[in-house]
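This is the structure, below, for whatever I ask next.
Every protein chain but one is kept in place in this view of the complex.
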Amino acid sequence: MSETKRTTIVLFSGDYDKAMAAYIIANGAAAYDHEVTIFHTFWGLNALRKAEDVTVNKGFLEKMFAKMMPKGADKMGLSKMNMAGMGPKMIKKVMKKHNAMTLPQLIEMAQEQDVKLVACTMTMDLLGLQKEELIDEIEYAGVAAYLGDAEDGNVNLFI
Amino acid sequence: MSETKRTTIVLFSGDYDKAMAAYIIANGAAAYDHEVTIFHTFWGLNALRKAEDVTVNKGFLEKMFAKMMPKGADKMGLSKMNMAGMGPKMIKKVMKKHNAMTLPQLIEMAQEQDVKLVACTMTMDLLGLQKEELIDEIEYAGVAAYLGDAEDGNVNLFI
Partner (left out) sequence: MSETKRTTIVLFSGDYDKAMAAYIIANGAAAYDHEVTIFHTFWGLNALRKAEDVTVNKGFLEKMFAKMMPKGADKMGLSKMNMAGMGPKMIKKVMKKHNAMTLPQLIEMAQEQDVKLVACTMTMDLLGLQKEELIDEIEYAGVAAYLGDAEDGNVNLFI
């Protein structure tokens, strides 16, 4: 069978460790020549936020969400043992010690490997996130596009 | 290929946002003519609870669980930024503003689209939930039935 294999991941979670797992699997699958898509929805959108401040016009609720959510991959917390931010620091220390890639590096690698990074437009709207606030070279789509990729997928995960 | 596509979702989570994601994907898949099943297990069963009080005979532990768990989709908390219930209120406000469907509406829509809603009998037993406490027109089954649906599925997710 010469058909291309396909891996499609929904990244719902805004946790550093879960996003790491998603990007490690995605990069692995890309290395094995899968067509890979990561569909970022809800809190997973935070992995795509720019680290710097971006001035955009927003309503009050949208401003509050924007303030409370982590600004980019490097600022995300852990799903377990977050301990007011101490957990992520510890994890980053051991990662450095073991020469493991950080989440921002994993995202960069994914882009270099042509992993398709998609931001869910419906939840961007809900959380008040605008295109200017997200990193470059990503795509914007809804659940229909996700299903189009997923229904022929070999590996479909919700993370 | 004229074969019907199939989407099978295990809804384990009792979080409002995760259940929303599950039902949005399910409704999308149903719109694309997939056969869709949502298998509700553990805390995901709470999405199927009736909002009103139902008098049933229960042991002490089962009563405690019933009291501590949210009574129906509308009462569920968020996986992130729940902030003692303030998060769900904020989310519902922005959802209203953007004309997004609420979780109870998404569930109703799923039923209208013939999405098969299944309650896991084993975990109903564990958490002490009885059929009278769950909404009408759902099915009751165990892990074997889930696997039967999932093993021929195109999109299988655990949420």
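Here the chain labels run A and B in written order, and each chain numbers its own residues starting at 1.
The rule we apply is simple: contacts are C-beta pairs under 8 Å (C-beta built on N, C-alpha and C of every residue); 3 or more make two chains touch, one makes a residue touch a chain.
This structure is a prediction, so every number in the text was calculated from the model and none was measured.
Across the entire complex, the residue among A:28, A:85 or A:148 in touch with the chain not shown is A:28.
Within the complete assembly, residues 10, 12-14, 41-43, 59, 61-62, 64-65, 68-69, 122, 125-128, 143-144, 146-147, 150-153, 156-158 of subunit B touch the chain that is not shown. Seen from subunit A, the chain kept out of the figure touches residues 5, 7, 17-18, 21, 24-25, 28-29, 31-32, 34, 79-81, 90-91, 93-95, 97-98, 100, 154-159.
The criterion applied here is as follows: only the chains that are shown with their structure count from here on.
Centroid to centroid, with C-alpha atoms defining each point, subunit A and subunit B lie 25 Å apart.
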